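With one protein chain withheld, the remaining protein chains of the complex are depicted in position.
Each chain carries a letter (A and B) given by its place in the written order, and its residues are counted from 1.
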Amino acid sequence: MRRRSLRLRLLVTFGLGALVISSLFASLTYIGVKHLLISNQQQTDLRQSYVNAALVRSTLYSSPTELSDLLNSIQKATASNVLVQTHNEWLARSNRASTVDVSPTTIKTVGAGHATEQTLNARGRIIFVVGVPIPSVETQVFEVFQLDDLERTLRTMALVLTLGALFTSIVGMSGGIWVTRRTVRPLEEVSYAAALIAEGALTTRLQVNRADREVQQLTESFNQMVSQLVLRLERDARFASDVSHELRSPLTTLATTASVLQQHRDDLTAAGRESLDLLVADLSIFQSLVEDLLEMSRSDAGAVPLVMENLSAIELVHQSVRSAARRHGIDEPPVEIAEGVGDPLVLVDRRRFERVITNLIDNAHRYAEGAVALRVDVLGTQLAVNVDDAGTGVPRDEHDQVFERFFRGRAAHDRGIARGTGLGLALVRDHVSAFGGTITVTESPEGGARFQILLPIVKSGPS
Amino acid sequence: MLGAIALAGCSLVPTASSPQLIGPTHVPFGLLGKTIPGTNNGRVRFITQPVYIVDATGHLSSTSRIVPSPPVLESVLRQLIIGPTKIESGGGYTSALPKNLIILSASFRGGIGYIDLATTLSKLPRSQEVLAVGQLVLTAHVVGLTLGIEVKGVEINVAGVVQNSPLPGNHEANLMTTQDFQSLLNS
Partner (left out) sequence: MSRILIVEDDDHIRTALRLMFEGEGFVVDDAPTGEVGIALFNRMASDMAIVDIMLPGMSGFETCLALRSASDLPIVIVSARDDTADVVLGLESGADDYVTKPFVPEELLARVRAHLRRRPEKSTGAFQLGTLHVIPDEGVVRQPDGTELHLTSTEFRLLTDLASNNGKALTREDLLERVWGYDYFGDSRLVDVHIRRLRMKIEPDPASPIFLVTVRGTGYKLVI
């Protein structure tokens, strides 16, 4: 089904509609008025003819000599020409009268005793000829009326009505445009806003305070709907955060009591000690998971804004490595700075960057016997931080998936020990994206996995 | 559309190819009646009767008057006395007959037209008298023609006294004819 534009339809309806209606109106008006004008004119003219005929009769009866004068004065007064005939001979006529105007048919018919009327075209002009027989004086009176004025009136009227119809059509079309603007534009705005929101611009709202009540209702409802949806989204996002949050206190108790048990380790049996070890180990995973979940959901809900600073990348990497190593109780992997890197600055949130490095080193420790080195290099306008290991690497078909939440690749299944939380790499990707950078996994020079972070360099410091 | 027609210049008032009859009931004033309202007269016929007046050059000239038919000599002659119409006057026509002239009677008997005047015309200047008489004689002749009478001549009486012809020449004739006044006719 081909969808037609509402806008177009409205415009056409209004424009055509106005045209049709105004034309109809104009036509009807014209026809009506013309009919009225013509019949009025005819009535008037006929009446005048009768009066003049009576005048002719009485003049003939009283003073026939004055007939010509009568006819001329009639002409002077009314601009119509009168001709009087008797027994097929012209008895008298007004000065400007022309006998050609009276057709033989008229003469014959009137001579036969019938009054006649005829509108005809004589030499390019429209005339109205009335013939009245006056048997009592054996004469026929013909009066010729010029219909020029009537013609002119009708013509003017036709012109005015046409212009009126045209004008109305234009107004109608303008009305259509105005209506379209008021109705279709809000619709377009709504669809545009909806598209923006779908893409993620959740703060998009429609402008309120519209003139039209219906449009106002639409925008208000729309905005309300979006706000509600956003609230739901945020609430959902915060759920994980809330859950993790609630787990804090019980976890604190668990961790602390586990420490206490450790203090009294010697009082336990071998089984007790083994159980305690397992407890402590899983508790540690539990704790990490809760922390990761919290961090993840907070970043999802945008709850904690980043504190972005321009920091020395190299200094940052060194400190991150140091902290990561100490936190996990592992040896610090060496940091290798490529030649000519200088001291570039990057715009990052310090604590999240540290988290990223920590997670990558931890990942290498878990799945690949630890990171071999952290290599820092400059590629074009970007800083590259490579965390390389000498493990079995990441299979090519898992290169994208490995950053998914809770993704367990083949490597994890293979190793079967020291399971991570499953969120480590996902967090890394989230944070790196927030910095405006990218992370990819390729192969390290040692044959294992290379996790490469690319960050835009803000400014190169002095080398 | 309308505008096109209006601008094109075609006629807007509808024309008919032949005259339309008007029903007799629509004609007022009893125009179609057999008699003139208020009178008992039967149908009156009018004709255009030639008469003679004096043109600007001082000649006798023929013009016409609408008179009932058949024309009555007396009435026609009285028309002469009334004088030229406005249009005729405008054209320089005049009447030689004095306005106060009274025609007592005028009629035809045995082919002769007898005109009785109350006062004589001989008191008028000769030129005017000639024209005046000429008007009377010529007009009487053509009236007679209209009536189908072969007019032999015209006699003018004043209180029973036959007036002599004012024409130069020495004829006693009291019967004047058209021929007598030929020279005065405008050609």
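Simple rule for what comes next: a contact is a pair of C-beta atoms (placed from the backbone, for glycine too) under 8 Å apart; a residue touches a chain by one contact, two chains touch by 3 or more.
None of the values given here were measured: they were computed from a predicted structure.
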When the whole complex is taken into account, which chains on show are touched by the absent chain? A
Pick from A:Ala122, A:Leu251, A:Leu268 or A:Val458: which residue touches the chain that isn't shown? A:Leu251
Out of A:Thr78, A:Gln287 or A:Thr392, which touches the unshown chain? A:Gln287
Of the residues A:Thr44, A:Asn121 or A:Ser259, which one touches the chain left out of the display? A:Ser259
Using the touch rule from the top, list residues of subunit A that touch the missing partner. 245, 247-260, 263-264, 287, 290-291, 304, 307, 312, 319-320, 322-323, 326-327, 350, 354
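Basically, only the chains that are shown with their structure count from here on.
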Centroid spacing, where centroids are CA-atom means, of subunit A and subunit B in whole angstrom: 96
Taking the complex as given, what residues does subunit A use to touch subunit B? 23, 26-27, 30, 34, 38, 46, 50-51, 53-54, 57-58, 60-61, 64-69, 72, 86-87, 89, 91-92, 103, 105-106, 109, 113-121, 126, 129, 131-139, 147, 150-151, 154-155, 158-159, 161-163, 166
Please name which positions on subunit B make contact with subunit A in the complex. 1-3, 5-7, 11-22, 24, 26-29, 31-36, 39, 41, 43-48, 65-68, 79, 82, 85-87
